[in-house]
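A short write-up of the structure that comes next.
Here the complex is missing a single protein chain, while all its other protein chains stay put.
Here the chain labels run A, B and C in written order, and each chain numbers its own residues starting at 1.
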Amino acid sequence: MLAAATLPPTVATALSVRLLESMVRIRFVEEAIARHYAGQQMRCPVHLSIGQEAAAAGVCAALRADDLAMSGHRSHAHYLAKGGDLPAMIAELYGKATGCCQGRGGSMHLVDLAAGFVGAVPIVGSTIPIATGLAFADRQLKRDRVTVAFLGEAATEEGVFHESANFASLHALPLVFVCENNLYSVYSPMHVRQPAHREVWQLAAGHGIAAHQGDGNDPLAVHELMHAAVAHARAGRGPVFLELKTYRWREHCGPGFDNHIGYRTEAEYLAWRERDPIARFEHRLQQSGEFDELRHAQFKDAVEAEIAAAFAAAQLAPFPAGTSLLHHVYAES
Amino acid sequence: MLAAATLPPTVATALSVRLLESMVRIRFVEEAIARHYAGQQMRCPVHLSIGQEAAAAGVCAALRADDLAMSGHRSHAHYLAKGGDLPAMIAELYGKATGCCQGRGGSMHLVDLAAGFVGAVPIVGSTIPIATGLAFADRQLKRDRVTVAFLGEAATEEGVFHESANFASLHALPLVFVCENNLYSVYSPMHVRQPAHREVWQLAAGHGIAAHQGDGNDPLAVHELMHAAVAHARAGRGPVFLELKTYRWREHCGPGFDNHIGYRTEAEYLAWRERDPIARFEHRLQQSGEFDELRHAQFKDAVEAEIAAAFAAAQLAPFPAGTSLLHHVYAES
Amino acid sequence: MKSSARELTYAEAIRDAFAVALERDPRVLLLGLGVPDPKGFFGTTLGLQKQFGADRVMDMPCAENGMTGVMLGAALNGLRPVINHQRLDFALLAMDPMCTQAAKWHYMFGGAMKMPVVFRMIIGRGWGQGPQHSQCLHSWFAHIPGLKVVMPTTPHDAKGLLLAAIEDDNPVVFIEHRWLHHLKGEVPAGHYTVPIGPARRARAGRDVTIVAFSYMVLEALEAAEKLAEDGIDAEVIDVRSLRPLDQSLLLASLRKTGRLVVADTGHSTAGMAAEILAIAGESAFGSLRAAPRRVCFPDCPTPTSPSLSAEYYPRAGHIVAAVRATLQRPPNDDDLLVPAGAELDKPNPAFTGPF
Partner (left out) sequence: MKSSARELTYAEAIRDAFAVALERDPRVLLLGLGVPDPKGFFGTTLGLQKQFGADRVMDMPCAENGMTGVMLGAALNGLRPVINHQRLDFALLAMDPMCTQAAKWHYMFGGAMKMPVVFRMIIGRGWGQGPQHSQCLHSWFAHIPGLKVVMPTTPHDAKGLLLAAIEDDNPVVFIEHRWLHHLKGEVPAGHYTVPIGPARRARAGRDVTIVAFSYMVLEALEAAEKLAEDGIDAEVIDVRSLRPLDQSLLLASLRKTGRLVVADTGHSTAGMAAEILAIAGESAFGSLRAAPRRVCFPDCPTPTSPSLSAEYYPRAGHIVAAVRATLQRPPNDDDLLVPAGAELDKPNPAFTGPF
């Protein structure tokens, strides 16, 4: 996806650059959505991942192109990191016929089968068993793919997470649960939802699943955890659960900021901004000499152009015809 | 309930006798049901607890009379151990107007509010959150009661168990989950339902709940675990989960035996019969000199008479009138 | 002090009902994802936690099934809980505790226990709510004996029916339409109830009976205005309570008009509109002078794109067209015209998203 052919010499550097570029691209797309949202033409709820890019980038960089992923309401980053088609996503946000769901879904329903992004829907937890089923079918059909179920920490409160975890553990499915723990479910902090005396990953451990916690704002750390998890899962040794600690910068739903309304403190927010996954990582690469300033500037320009083109195309694209309303209610056999 | 006033000298002996008598009474009732079932007049599914009496007896002996309990499809033992009205239960099995649900429920729906037995229903797992809610209300209303949720090990596979466990752990509710692990869900053994590399109690531990495993065929061991659990819960230190290993002797549903049909081996069954909670405990009491043979014989006679009377009354009792069909659909405010 | 009426929005009326209930009865408890959040659950719970404490106005884990069950236990054991869902869709995870448990508990235990619990749900619409945030499944609940089901249209009824629901000793499903939240109306201060059951004649008329639910009552009233321009005098009945359902007002109206159009905010097959038509057939057969008609959702999930959702939702014009058909008047293409600039995926021009 990201011109991987022209990567710098070492593999480690190649990976670092890939992670950085993946994060930057996600950030730029999300910021463009935030900017354009004010135009009131993306007429659907949007849940941005700004601040959480390292998880998507690190996880997807450890996957094969034919591995599968599913997500929930906050799925732009996952879709993009997995290689989902950007113009089709932007068009979907605009409700256009060229959208990845032909306008039927909007931001909360993304799909790109060619990229192995099998779908995202907004009922919290509901894609977890479906992703488990993808892994189950791959196992039954003796394919060596791995599936990723992206979820927020609130989804671990839904019983269906546990039902899926039990089944995945029972059948040693090639599945990785990637839980981005960003401390909030909408405006509700952890302490009104989960006991303070246990960590999220322990829930999965209770099911006999290999479970780890990591810094969700460090793409290399995420990648390392995920690399091992994918190897474990692909080898038939069963599912893995990763809890990635991170933080959402903007409001739960929508383009703005909402620290002023009182459910979290400005200080907490600022502390997490200090840990910006992109700035921190860029800095680290600069320190280690892995950062090619010119290349990065060119990359940013290219991404900005790619994004501008996607928005322009989406804005110009036709809406689905009213006459198509009843298409695709049933599949023709 | 069991003439506790005439107990032998020491407290320990008093407890042992109470446990033994509670188990024997349950066994006799269940065997009477099995005997009478062939008459085809108890026209409802029955799930007998023969072989599992120690759990009910040990648990309920550690409760106060005003503590609460709920159960599922296999609830006769729990209802009786908690002090539920025997004639009302038998009449309910016969579908009579004098039944504890006025014939509306049958074996799978028992209730005796006076005894603190708040209800049993056959949807697996469904009373777990309701019991959690009882404990929640007691906490809100500053009552110092403890609630017991009786469940089978299959109920821990239902997501709602985990949702309840999370909430109970979060709010440190005065609740004890008592899980009788009898190795089967209908005809399905553990290994097709739960991963072999983790124990059932670990699921609860994953929620940050104090969790223990014990010999469910040893009423004193059960009582000891439960005594500590109740103290813990009543002191506001949060819920406790007890996994009690035990075994059902008869068929999942109905009065007979079903080892011949092939889902479990005769050898396994016989090994568990060796561990008969009643014979083993009686033997132990004999060894320790706590067993009063005459008293026990009298007790058995009394129980047989009590049971015979309950069956006779139930058989004679009237059916609910057809004209009452639409009564109690709605409560009058 | 005598209660006096003020103009409130529907959302404010809900909040007002909650405040009255919490004040009057210490057993009342509000629980739900985001109930105490700073946006106040579309404004319907604003400030209540501050006023009544975190023990009585509570957030919860994201676990609809379990938390509904917990509320049943609380209801059996001395509280009067209201569980709140920001979307009806989320409550689908709790069909077992609502329909297999709560609805049957009083009956199946021979009257031993009461289950005073309210299941409050909001129906989403527009601005990309799409297939999973807009489901209208009120007929599912209306199908179940043991439940009561209300869908108030006006701020006055919202408050009065919510108080009645909280005070009822049975499980009550209370369904709000998101597009009613901004609606303004007279709402008495203090305590009052609107009884669960009776329907309301929202407009008297002679020529045709339009029966509507919830938000569709507004479209029905608009349709009646348009019909009046053509000299057609429509009666509009606001059902308010789906279970129990008030047949008498309906049948009295049909005896008068002989013509029926039902405007439902939901699917057609085995929906509430089907029930109204069935009742009309069974009990007003002799009065009916034309085939009754249903105005319901098209037979597909709710699409997200504004172009498709504009096509999807029936409007006043669809009701007008149905009425014309029952009167054997010729169809009028103008009925379905959308005024230039109209944004059909917004409840009102001031709405700006994102939710």
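Observations
Heads up, the rule we're going with is that a residue touches a chain if its C-beta (ideal position, glycine included) is under 8 Å from a C-beta of that chain, and two chains touch if they have at least 3 such contacts.
A quick note: this is a predicted structure, and the numbers were derived from the prediction, not measured.
In the entire assembly, the chain absent from the figure touches the shown chains A, B, C.
Touching the chain that is not shown, out of C:56, C:80 or C:104: C:104 (per the contact rule at the top). The hidden chain makes contact, of the residues A:102, A:194 or A:246, with A:102. Annotation: of A:44, A:69, A:121 or A:179, A:121 touches the absent chain (contact as defined above). Only one of B:27, B:78 or B:109 touches the absent chain when the whole complex is considered: B:109. Of the listed positions C:9, C:68 or C:135, the one in contact with the omitted chain in the full complex is C:135.
With the whole complex as reference, residues 65, 89, 92-93, 95-96, 99-100, 103-104, 107-108, 130-132, 135, 137, 139-140, 142-146, 243, 245, 267, 269-275, 277-278, 280-283, 285-286, 288, 290-294, 299-301, 303-304 of subunit C touch the missing chain. Touch with the hidden chain on the side of subunit B covers residues 37, 40, 42-46, 95-96, 99, 101, 103-109, 121-125, 154-155, 157-160, 185-188, 192-194, 253-255, 261-263, 319-322, 324-326, 329.
One chain of the complex is left out; on subunit A, the residues touching it are 68, 99-105, 109, 111, 113, 118-119, 121, 123, 126, 128-138, 140-141, 159-160, 162-164, 166-167, 170, 327-333.
Operating definition for what follows: only the chains that are shown with their structure count from here on.
At the far end from subunit B, in terms of centres built from Cα atoms, lies A.
With centres set at the average Cα position, the gap from subunit A to subunit B is 47 Å.
We define each chain's centre as the mean of its Cα atoms; on that basis subunit A and subunit C are separated by 36 Å.
Averaging Cα coordinates per chain places subunit B and subunit C 42 Å apart. Contact with two or more other chains is made by residues 157-160, 192-194 of subunit A. The set of subunit C residues touching two or more other chains comprises 60-61, 63, 65-66.
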